[in-house]
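Some chains have been omitted; the remaining ones sit where they do in the full complex.
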Amino acid sequence: MISRTFITLLAVLYLSAVGTSADRHDLRLPVLPDYQIILCDLHSHTVFSDGEVWPSLRVREAFQNGLEALAITDHIEYQPHEKDLPTNLNRSVQIAAWSAKNYMITLIKGAEITRDMPPGHFNALFLNDVNPLKTDEWRDAIKAAADQGAFIFWNHPGWRGQQPDGIAKWYDEQTEILAKGWMHGIEVVNEDEYYPEAHQWCLDKGLTLLGNSDIHGTIAEQYERTPAKHRPMTWVLAKENSEQAIKEALFAHRTVVYWRDWLIGEKPLLAEIFYNSIKLPRPSVQLSSADGAPLKLVNTSDLTFELAHGAIDAGLEIPESVTLPPSSTIILPIQKKKGATLPQMVTLSFVVANFKTAPNQGLPIEWKIAVE
Amino acid sequence: MISRTFITLLAVLYLSAVGTSADRHDLRLPVLPDYQIILCDLHSHTVFSDGEVWPSLRVREAFQNGLEALAITDHIEYQPHEKDLPTNLNRSVQIAAWSAKNYMITLIKGAEITRDMPPGHFNALFLNDVNPLKTDEWRDAIKAAADQGAFIFWNHPGWRGQQPDGIAKWYDEQTEILAKGWMHGIEVVNEDEYYPEAHQWCLDKGLTLLGNSDIHGTIAEQYERTPAKHRPMTWVLAKENSEQAIKEALFAHRTVVYWRDWLIGEKPLLAEIFYNSIKLPRPSVQLSSADGAPLKLVNTSDLTFELAHGAIDAGLEIPESVTLPPSSTIILPIQKKKGATLPQMVTLSFVVANFKTAPNQGLPIEWKIAVE
C-alpha cells in the first residue's frame, strides 16, 4: 500500500491521512488552580541526525504517548546519515510541522550541541535557525543559541559515554556557561538514568529541572504504558499549551520531572499535585466505640503514591506504609492504642516517598481527621 | 498461617485484619449535577446457598472490583450445602456485615425466591428477615417480601435453564405479580446474557432496569478489569451512598446497566453521562484556509464511546465512525467538501452506538462547532 503520511500529497484525502488515532491514552492528572500541566519531551532525535525514525513518526508517537509538546533536537555535530541525507539542520522540524499541526502537538524547534566533556552536550530550544550553531568552538555554538533567546540546558551530565563511573561532575566550563547566562536547566533524568548530583545543583543554583527520553529508536521498544515503565517526561506548568507559555514556564523553573513512579520537583509544586490528587471523602474515624475504624483515601489521578508514615499522634496506630495505585481507593485502617484517650482532632503525617523534593527526600504531607 | 479475616477474633489486631487493600481499581465516571453514581451488584451468592465463597470474600471482592454496594441474595429454596451448613437464611448477610463495615461497602440484605418458570426466580432486596419468605406457595413468598417493603425484581427472564431457547417470555403470572405491585424491575442483563425483550418490557411498563453478575464462584475467573470484560453492574443514581438512598433511587427507576462496553438506560440519564464525559477543549475548526482541520475530543472517563455519524451538515466530511477508548484524546479530522462554502457554525451529529436507550437503539448526540 502507500503510507498514510504521503497519501495527502497525492490528493485531498485529509481524512485518510490523519485517521482517528484511537490509541492515545491520556495520563489523568489533577487540575491545578493556577497552571495547566503540559506533558513534554524536550529531547528527541530523528533520522536527520542519528535517530531511526522519520520526523512524522516522532510526532505521532508523542501524540500516542499522551504528550502535548515535543522538542526535536537533532545533533548538530554528529550526522552519521549525512552520506544519504545531505545535512540541513532545520529540516527535521520542518518536516514534522504538518504532523504536529494535525495531531495538535506543540512542536519546539531545538538542536543538540554535541561536544566532548567538558562541557558535554547541551540542548537549545525555541531556535529560529539551527545553522548559526554549527561552529568550531563550543562557546560560539552556545552563544549563537543564547543570541536567539533559546532555553539552554545541560544534557545527561552523568552519561557513561562521557562519565564512565556514571557520576555527574561540575567543571569550570559549567561555571563559565552559567555565569554567562547560557545555562537555564539540567537534565536530572535522561532515558533510564537519574543524576542526584544534578538534582542538587538545580536546587542550589536555581536551575530548571528537566527529564527527557533522548529517544533515538522507538518509544515502544523501550517503554510501556505503566506507571513504572513509562517514557520520562518534563511536565511544564504553564498558563496554556503554547510555545510561548511553555518557554515562559521553563525560564521560570516551573517544571516537574516524571520518571518511573517518581515526581521530581520543588516542594510547593509537588504538594499542590498531591493535595489535588488524593481525596478523603469523609475525613473522620469512628473510634469512640471501637478499637479500630477505616478511613477512605481516594486517588483520583493516574499517579502512584507511596506513603510512609511520619510522626504520629499518641494514641493511634496506622500502617507503616501504604501505596495508592493509580485510580484507586484505599481503606486505611486506624487503630486506637489500648487504653488511649483521643482528642477531637488527630493529625496523620506521612512522607510521600516517591515525590522527590531533593535527592533522597520525600514530600511531607498531613491530614487532620476528626475522631467521632 | 491464619486467615486475615479471623485474626481479629483472636486479638485487637484491627490493622492486620483489614490490611490496606491496595488493589481496588476505581472506574472513573463523570460527576453528574444531581446524583452520585453508586456502582452496585444486586445479585450474588455465597456458600450459604450454592455459591463457592464465604460471605467475607464476597464483600472484599466487591471492594476490589470498585463496587460501592452489594446485595447478597442466597437462594431460599435451593440449599445444596445444607448437609454441611444447616440452614439459617439470614446468616450469610450477618457474617458479611463486619467486612462491609470495614471496606465501607453498603451491604443490602436480599434473598432469591427460586421457583420454576413461571414465574421463575425473583430477588427481594432490603429485607429485615428472610425466614418469612420460606413458603410452599410462590405467591406467599413474594407477598412476604412485599410486606417488608422490599424492592423486588424478576431475575434472568431468558435463562436457558428455564427458557431453553434463551428468549424471555411474559406469562400470566408476570401480569399478576405486576398488577399486585410486587415487581419493580427486571434483570435485562444477568452474567453474560442480555435480554432485549426484558429491556423493552421495562420501557413499556415503567420498570427499573437491572444488570447483575449472579456470581457463584469468583469474579476473577469470569471477568477482567477491562471495558469489554468487566463484571456486570447496576449503576444507581442516588442522592448519596446509603441503603436508604439506593432504595429510593431503585423505586424511582434511576438506574443504568453497565455490561461489556454497553450502557443500558433511559435517554436523559445516558445523555447526561455522555456530555459530562466527553470534552471539546476548543469547539472550532480552522477551515477557512484549509481543506481539512483537526477537532480534539477528550474522553475523561473510563468508559468507551462508539460514535457513528448521523445526519451531517452539507459541505463537511467526517469519518463514518470513531471510537473513544477510556481516558483518551481523539483527533477527529474534519474535511471541507470540494468547493463548499461553510456557515459560521456547523452541527456534528452522532449516535453513540453502545449506549442503548432501547433494544438496537443508540443515543443520538450532537455538537455545534464554530468554523474559523
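For clarity, chains are labelled A and B in written order, and residue numbers in each chain start from 1.
Throughout what follows, a residue touches a chain if its C-beta (ideal position, glycine included) is under 8 Å from a C-beta of that chain, and two chains touch if they have at least 3 such contacts.
From a predicted model like this one, the values you see are computed outputs, not experimental measurements.
S.K.: Give the total number of copies in the whole complex, keeping in mind that only 2 of the identical chains are shown in place.
M.R.: The number of copies making up the whole complex is 4.
Basically, only the chains that are shown with their structure count from here on.
S.K.: If I superpose the C-alpha trace of chain A onto chain B, what rotation angle comes out, expressed in steps of 5 degrees from 0 to 180?
M.R.: An angle of 180 degrees brings one copy onto the other.
S.K.: I'd like to verify one number: the distance from the centre of chain A to the centre of chain B, where each centre is the average of its C-alpha atoms, in whole angstrom.
M.R.: Taking the average C-alpha coordinate of chain A and of chain B, the gap between them is 38 Å.
S.K.: For the complex, give me every residue of chain B touching chain A.
M.R.: Per the stated touch rule, the residues are 12, 14-15, 17-26, 28, 63, 66, 101-104, 291-292, 294, 296, 298-300, 302, 317-319, 322-325, 327-333, 335, 338.
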